[in-house]
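This is the structure I want to talk about, given as structure tokens.
The other protein chains are all here in position, but one chain of the complex has been omitted.
Each chain gets a letter, A, B, C, D and E, in the order it is written, and its residues are counted from 1.
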């Protein structure tokens, strides 16, 4: 939807060390997190990042554990980039962009060992809670990855485990304790535009992005990374990106996750 | 396949309160029901409605009940609008028209509580009969919905429950009692063409249809309705349509289902 | 990829009772069979037939037997004609050519009763070995069928049954005895080009093929046949083709399978 | 099913009267990427809808030289119901997409945009009965917001039968225990019904009563929709200044 | 497998002789929407086939500038066998569609209709062995009924080996217990085989005997097909009056 002219305009401004909307290079757009948006979900969060809107929901069901971790719950992260959210998205099975988005968010949550999965065992080797985190994009206005990552952990923090009915099915009328969340991974992506590193591009800026490096951090450590796009990062740029992400992660964690 | 000229021709005639083939507005084409057509099916019916030809088959297998109805059999209705029957149909997964057709017929049978599903329980919570009703279109020459609805109940009435072999699989060589059918739902669709309500359009008339209202009735009551097409029905037209359907339903029930 | 000119060139030469590369009509290209190519597979064979390259792998897992053969293992043959191997192949679900290839090879192995399936029963009616033979085409340079058939039996002969771990899953670190293979079916296809019968066409010759008859033989007997392509075979041609296949089968069996 | 009655002295489980709707909320312009968008909430059922178009249509063989092609997708978010829904279309959503498409096609002046497509995407974010109605209401706002010329707004609402009594806007436990569900889509200016589905056993008088109730409900919704659009235009005016 | 022999004194379980076919029925013109159609029944195996075309071909990249493109779908009705078949193509039906397509392509004068497609759809309504043969016989009638020029009618029939004995037109329990199935498609005027599949262990002499039996069967079918087409033309003539 963005034209070549828009793109060139963005690049020219950024080359001059400014951004079209006047933000600093490491400044996010306005971020709003609304937990508990969906009553039928065990946990949910509506995330608004500038004009980008993502609703993340957590649903829990009872199923079998994997054979190699009989005493642990199962986590699944899924993303739908449905046609409601952008003229560029289409109906149909998840395309590579959606798969990558879901898997990057998944790794952030999984590798940070954010959720205590042992607590989700109901009966060793037989029954555990399956935790499905669904990322539902409502308006794609740039930087879906960070909004989705933040939405996922916000929805997980919001989630309460259902009770269990006599017939062995989940009882969502009687949700009880919260998920045991021990780490708060924050996803922060460094985008390169004409050689500069900027955070949280909006739609127009995103059209001018050459490459990106997503870094998911927990306190002081990195738990997942993903490079995307066609431009390269020198090793030094990678290290600088990590510093920025750790700093930004701490900032967001403090401001939104107390 | 029908041209704009065909369509206008039909509309002109119907405006003049006649039909191209001389039938009355509430008159069906010649209807023929041939039960027991397919020996391998538990029940079947070849329905010929004018030139429209539909073969409906019922197959029964043994499976698990739904958790919320552990003592009931399971009903499934499926329709295939395969490419054999019309140049407009294509191979591939069922398209919206086929899904709607199947679901309208399904609701007619299900909501009328036509089949006594409790009698299909073999072992409570463990094993019940699954009843698959497959609607197989052979020649689409108009009014598939009513032909399919009538074919479905005819095939269900024809069906006999298989015996059970020692290894727990169905024994179709030893079919025994019939399905316990307590109601005979009849599907009758009222089609609007240039403001007139007509029944059972043939292929040419169907090309001129503006909208339709399908009403499935059992003795004196309605058990399912479905509006389709783009023209509206005033509330009064809906009520009139119901009267026509009840009357036609009784007529068909008396003539073909004793 | 082959042009009409290539095709006509091949036809002209063959009409003159010669082949473009100077081989005799019943002569195969150079055949090389490399068993044990894939360490993670229970059995494997890399087959090179001229420039045609096919890797066949056998994987075994534990599953349920079919109800009608509770004391027998299960055989599955699958072929992928992936886009790596030819500009004519595409990604996506197997197309008719791949399905036919897999099923012809499958019937050769299955009908010859090559593998003693009773020996693959672990617990009658409950647990048996599932044997998956995957035909992976790497370079399509003509006569895939025969290369695949020979590769399949070579991989099967190479296969060793895994041990079983305490948790009931296969232990491929402790593979033990070989599959019990009692027959060595050899697939040999007779191709008709301008009325002549030739074996093992290369890519260029294959573009000129009018029809083919695949005959899979074991010692002295035939266990599967498949006619393909659009030209017909007279009954006499069929009988002659069988003689050629039996002879060639014996030759290959003696040379490559001791 | 419980022995105790759900409806006592004409008062429903959630305290409503027989012909009382749940409270509702309507907004226009909620999805910036879309050419038009709408939000509709009826009690705990929430839908958003986006409209893209009129736009170029692919694949070419679907192009209609005399009118616009309408695409419609009704989709439930996986977490919108008590049991998670597998992403992707299913038979239920395929059918609902079709009946919604038919209803909306009825009011759009399709011939004004030949050769183009008008695409309508409805997302149910939270479900507590009447999702197709709430989705339709949101889609109707979205179409108007996109500036697509229509005969009128389509409004939609359901009646139902619970314990033999006809009630308006079934919800919560009524939805689980009820005998009949009767959603309609109605266009006030034309007094016409564009969507009507019914399942469950009912006689003609009950049906008549249900339709009358639902029409009453549709008229209330109609005002809400118009208000949402008015607010949107007002806001747009402000934005322009 | 039962101890008792199926074939006793050269008499088969259903009373037939070794080289005796089941009774059969052939009709042309059974599907009005199609450009041509056919019905073939052999004992309890019933197939109908429709032919559409020659018609415009989509997608364009399949178009062949020198000859018609043949599409062929063999499909079993879900209720045609003892266990219900899931709708949609499976590996077996994909293969059979391909071999039938090859056989029929052999006789059609494809070069008379460049750039078009000829579509053949076969539905098995009731299956008791030899479904591919019966489908082919119906399709052959359908092609002729559609007026597609062909070298000759394709006819198809199977032989088999049961308890070591070669028999014609395997059916019923013979099909479950038999050792070999040998379906062929044959064109009498050319004395050529266009489809041949075989599975099971057999020696060359048995195979020869099987093929000879099957060819004999094909010749009987050929007459039935021609008769069906003759009746159809006669009826068309009557209709015209």
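As a working rule, contacts are C-beta pairs under 8 Å (C-beta built on N, C-alpha and C of every residue); 3 or more make two chains touch, one makes a residue touch a chain.
Everything numeric here is computed off the predicted structure, so don't read it as measured data.
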Worksheet item: Missing chain touches which shown chains?
Response: A, C
Item to complete: Quick one: say which of A:11, A:103, A:178 or A:196 touches the chain that got left out.
Response: A:103
Worksheet, complete the sentence: Residues of chain A touching the missing chain are 94, 96-97, 99-100, 102-103, 107, 110-113, 213, 218, 220-235, 238-239, 242-243, 246
Worksheet item: Can you list where chain C touches the absent chain?
Response: 37-41, 44, 51, 53, 55, 57-59, 61, 78, 80, 82-87, 91, 93-94, 132, 134, 136, 138-141, 172, 203
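Keep this in mind: only the chains that are shown with their structure count from here on.
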Worksheet item: When every step has to jump to a touching chain, what is the lowest number of steps that links chain B to chain D?
Response: 1
Worksheet item: Among all the other chains, which ones are in touch with both chain D and chain E?
Response: B
Worksheet item: Centre of all protein Cα atoms: which chain's centre is nearest to it?
Response: B
Worksheet item: At what distance in angstrom does the C-alpha mean of chain D lie from that of chain A?
Response: 31
Practice prompt. Quick one: report the Å distance separating chain A from chain C, using the average Cα coordinate of each chain.
Written response: 48
